[in-house]
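Omission of a single protein chain aside, the complex is shown with its protein chains in their original locations.
This part shows chain A:
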Amino acid sequence: MNSQRAAWCFVAPALLVISVFFFLPVLAALIMSLTDFDIYALADLRNLRFVGLRNYIQLLQTPLFWQALGNTLYFVVVGVPLSIAASLGAALLLHSRLTWFKGLFRTAFFAPVVTSLVAVAVIWRYLLHTRYGMINYGLQELGIPAIDWLNDPQWAMPAIILFAVWKNFGYNMIIFLAGLQSIPEDLYEAAGLDGAGTWQQFRFVTWPMLGPTLLMVSILSMTGYFQLFAEPYVMTQGGPVQSTVSVLYFMYEQGFKWWNLGAASAVAFVLFAIMFGVTLLQLRFAKGGEV
């Protein structure tokens, strides 16, 4: 009993802080999402109307929200596997005994993660420039016509995915690297003795041993990618023709640009519900895979 009380004493300050700065705001936002809190309500609370689920219903009837959701899903569905593949590839490369200058490469791959997004976005905007950008220059050398990356609704999202994957893969790479290093060497030796080649060693030793790491990385990337905001904010401002508006960008505009805080809170909860659902699916899928 006494030790239980001590435990509570240790946990209480943290719980208090979490409830004041996390649960309370979330609860407030939930209540706000049921009202039409806006600039008029900020002037005088008597201008606040309780609207029930109207914000949610209207949100689901807003074409731009669906487009933002579609854009975000596109970003997640293409971006997450690409990002995982890139980071796993880089991790394998760095883990390999054959690679030289490991420290240098590790730094180079990790550098984009820690650099300011705005700074690298400016550089990428130059790289992606239609007429003077290096990427189009390279493509034209290969005989491929120039692509208007950031101004063509077809290409703006791929350009942003490319940028985001480049920016983020180093983070997952470090996690994978740690996962790879924790695989006992004897497993490879045993597999080698049984006559397994490089591919078979990867398929039957590395891949299953990385399972938990892979699950964690995929959940982390997925939740991260669902919250796409800064890249379109800096690179395209949601354009052209709103092809890069993400759910979070939509929420930002509703909440902080137009001060429709009620509607913006509703967006936040819808996004939360979607991410929660997808994470549950991932966990179930992983469990099913293990059996």
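By definition in this document, a residue touches a chain if its C-beta (ideal position, glycine included) is under 8 Å from a C-beta of that chain, and two chains touch if they have at least 3 such contacts; residues count from 1.
Basically, contacts and distances are computed from a predicted model.
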| item | value |
| --- | --- |
| Omitted chain (choose from "Sugar ABC transporter substrate-binding protein", "Cytochrome c oxidase subunit 2", "Dihydroorotate dehydrogenase" or "Nitrogenase component 1") - UniProt protein name | "Sugar ABC transporter substrate-binding protein" |
| Touch criterion as defined above, residue of A:8, A:101, A:258 or A:285 at the omitted chain | A:258 |
| Contact partner of the left-out chain, one of A:7, A:42 or A:134 | A:42 |
| Footprint left on chain A by the chain that the document does not show | 36, 38-40, 42-44, 47, 49, 125-126, 129-130, 132, 148, 150-151, 153, 237, 239-242, 256-259 |
